[in-house]
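Removed: one protein chain of the complex. Kept in place: all other protein chains.
Take a look at subunit A:
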Amino acid sequence: MHITLNAQPLEIASSCTVTELLQQHQLTGEGLAVAINDAVIVKRCWSAHILQPNDVVQLFQIVTGG
């Protein structure tokens, strides 16, 4: 199944959840945020939210700032 992850094309298994996608990239979830098709996915839904073909996934991270 084809998705876009932070502007990069990516093939993933069907029925992959947001949590599984993060695990595949060794991302723990602390300080992370996820938007799919420009809608923010709340953290408590990550494990149940199944990615759909052609989803545009954006991952964000807390960084230093003033």
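Keep in mind that, in the parts below, a residue touches a chain if its C-beta (ideal position, glycine included) is under 8 Å from a C-beta of that chain, and two chains touch if they have at least 3 such contacts; residues count from 1.
One rule holds for everything that comes next: contacts and distances are computed from a predicted model.
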{"item": "Omitted chain, identified by the protein name its UniProt record gives, among \"Ferredoxin\", \"NADH-quinone oxidoreductase subunit J\", \"Carrier domain-containing protein\" or \"Thiazole synthase\"", "value": "\"Thiazole synthase\""}
{"item": "Hidden partner interface residues of subunit A, rising order", "value": "5-6, 8, 25, 27-28, 30-35, 38, 40-43, 58-66"}
